[in-house]
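One protein chain is absent from this view; the other protein chains keep their places.
What follows is chain A.
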Amino acid sequence: MPIINNNNKIDNHLINAIPELFSHFEHSHFTPQKTVDQIVTLWISNKMLISILSFMKSISEPFDMLYDLYAVDERLRLDKSQIPALDFTLVYQLLSIQRNQHVRFKVALSETEISIASISNLFKNANWYEREAWDLFGINFKDHPHLTRILLPPTFTGHPLRKEFPCRATEKDPFSLNEQKLQKEQQALKFIPEQWGMKKNNDSNDYMFLNLGPNHPSVHGVFRIALQLDGERVIDAVPDIGFHHRGAEKIAERQTWHGFIPYTDRIDYLGGVMNNFPYILAIEKLAGIEVSERVKCIRVMLSECFRILSHMLFFGTFAQDIGQLSPIFYLFIDREKLFAIIEAITGARMHPSWFRIGGLAQDLPQGWDKMMTEFVDYFPAKLDEYEIMVMQNSIIKKRSIGIGQYTSQQAIDWGITGAGLRATGYDYDLRKKSPYSGYENYDFLVPIDDKGDAYSRCKLRVEEMRQSISIIKQCIKNMPQGPYKAEHPLTTPPMNNLSKHDIETQIQHFLNASWGAVMPKGESSFAVEATKGINSYSIISDGTSSSYRTRIRTPSFAHLQMIPEISKGLMLADLIVIIASIDFVMADVDR
């Protein structure tokens, strides 16, 4: 019995994509859906979920990483021809690193029966993703070990990503804090170890509970870890996130496609245009916009600049968290040099919001190559110096080698990507594995290591900076000529050279500028190798001027979830090294 009747058949193309799946299960269990991003997308029934997912995990070259799990409120969809006539959709996206392939399973839920079996036994990192879906959509996961709010405070009422939840505060009653509410909030702040899955004492003594954060010098933002300590030894560490939650995914549903670009910059606030990248590429895929080689090259160059900027900050804070005071200042000074170039090119420093749908905001200014060349000639020698200062320091080695160590399997179980995964020996970098924006044309190496500890994570990032420098050099040398915007009606803002002569383009320009461009219907997603791991945007367009649902899959969210597993039994000071070596920003976690 097909789940939906969208006239899509399981054809040979699909069977060849994942032959094991279709030979093991009857074809009737699946209804395929065509998506723009070419990822195999299959609707399955609620009952089949566990057996299908566990099968996917058990086959050879398994799909063993839960790449993303998110929900969609389908109740206001204008076009339901491709989806079941139910209210909510849960999307399980699995990744097989060996196959370098994604697969997406969708389950439809009705509003009245909004519950589904938890897969947190199957995939460890499902825990937080399911809590997020509960928090934002009110989807109930049966047998989930700890189904509580994660991004929003425990006293919050409502599920904000549901369509009926107002997006603007002005649509709600004014906020007031009365005595009763205050009491409730105060009550919620009370720390009860049992609620966090921790015991108050063991046979011989009481544990100390330390509230590390949300404001603490080395949690890099507003991040709280509830620690159970025995002396200085960490017995348990439970991360508490959500203090930086700004509802970016909800905002995406009210901004125009174009208007959401500045918000993406602030997701990983150290990543700058690197955040625009997956969003823009997902939309361009949806709209079918092809950009010129020049645009691709400029995008790559700027993204690599931001990779360096982000890694520089990481490198400095890593040393600082271990107690070395000076490197951070040297790195900030060099960051300033690179920011000056970013500013000359884009007009802004940390959040340029410079990529546009179908191109860039402007062409490169005259003399950019001179500035850039100066930097790439200057920085490598400095980097060598800093590497000696930090990585060769015996105290730093003592503090970080063997600390926060995990295996490749653990990394996969927790959905770790980026340098954290490569430090365990997996050579998985999207720039090589599924090149985008012309990365296949560049000559660079992907550094890998097999230790999987804090030291090797840092070492890899230092090496990545060198590789990024090499990419930038190639960009400078081979910058192609061409337009900085695509000649496409959906390019936002469009090229206006024709609009003074031709009424059709004039109207298009007017509509794009006033309402915003209307993207064609469909589902698209794009993943890039961002500064901290794989960042991807999954967007659903209903054929309007803003997205119906924008899902932002950030690397830091997955990475933080692993902290308890790798920090148990270590000292408090080791936990700080682990936090420093993960390289996260809280905006990237909480969105």
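In this section, a residue touches a chain if its C-beta (ideal position, glycine included) is under 8 Å from a C-beta of that chain, and two chains touch if they have at least 3 such contacts; residues count from 1.
Everything that follows uses one rule, which is that contacts and distances are computed from a predicted model.
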Unshown chain, UniProt name, "PadR family transcriptional regulator PadR", "Outer membrane protein beta-barrel domain-containing protein", "Glycine betaine transporter" or "NADH-quinone oxidoreductase subunit H"? "NADH-quinone oxidoreductase subunit H"
Given A:10, A:117, A:167 or A:572, the one touching the chain that is not displayed: A:572
Touching the absent chain in the whole complex: find that residue among A:373, A:393 or A:410. A:393
The one residue from A:161, A:273 or A:319 touching the chain left out of view is A:319
Chain not shown, touching residues in chain A: 208, 210-211, 216-218, 231-232, 319-326, 329-330, 333, 393, 395-396, 398-399, 571-574, 576
